[in-house]
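Below you'll find the structure, written out as structure tokens, and then a few comments.
Just one protein chain is left out here, and the rest sit where they should.
And now, chain A:
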């Protein structure tokens, strides 16, 4: 595991922001760390970077702890936390040169990074005059400058336009696929993570609600039978009386828990026999977006 935490807990005063968090981030993965705003994602990332002192539990990055290997760990990590930390009075290029100087990276790498995030044309412009998207791209370039094995990115696509989001996504996928990097990326948007992540951790109120490969998340989604009739409300009542589990009723359709193909056929027959016109009936899987909402809506324990 590249990142491994065990019962990580962190309090701000009386408020527990991270509760017994046990992260498992495998090498070579894109780990999507999901949760609504205020769920504890940024606090977790700051703990993983040793910016916040661990109060309870332990953290291992590349199998090492911060107490004895802080510099070894941080020399292999590139990070972008919240809004990019950029010196506004310096140009984009100077920001990168300054970081290259601190990390002892050759200056040639600065131009590579500028080209990678498509900022070569604005390299001589003061960073304070950059748009939010340009700042975000510069932040990513700063994180990638030392060619780290692990990238920790906190909401890196904030402020980017759709093209920018696609470019960053493709870049991250390429880094993992072609260069064997590991990416730990936080977001509150599942749709964004879904398109690139190999693993997912869902956090809310500081607690891990789900963790595992993204396909496992899909598999825990309960399949349903979606039925469209001429009178959905009455049809739902009939099905409930007949012992079927109706999940929800909308104007356009009703959803019943899927049991089997045979059971679906019986529902169809039952509705026909009782005079309801069935316009459509088919099995559906709850999409990840709804699943994410269901998981994160669960009240805090």
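Definition applied: a contact is a pair of C-beta atoms (placed from the backbone, for glycine too) under 8 Å apart; a residue touches a chain by one contact, two chains touch by 3 or more; residues count from 1.
Operating definition for what follows: contacts and distances are computed from a predicted model.
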Chain excluded from display, named as in UniProt, from "ABC transporter permease", "MoxR family ATPase", "Heme exporter protein C" or "MoaD/ThiS family protein":
"ABC transporter permease"
Where the complex has a chain not shown, which of A:74, A:116 or A:253 is the residue touching it?
A:74
Contacting the left-out chain in the complete assembly, out of A:1, A:27, A:64 or A:90
A:90
For the chain that's not shown, point to the residue among A:102, A:191 or A:293 touching it.
A:102
May I ask you to list the residues on chain A that touch the chain which is not drawn?
46, 49-53, 70-72, 74-75, 77, 79, 81-83, 85-90, 94, 97-98, 101-104, 142
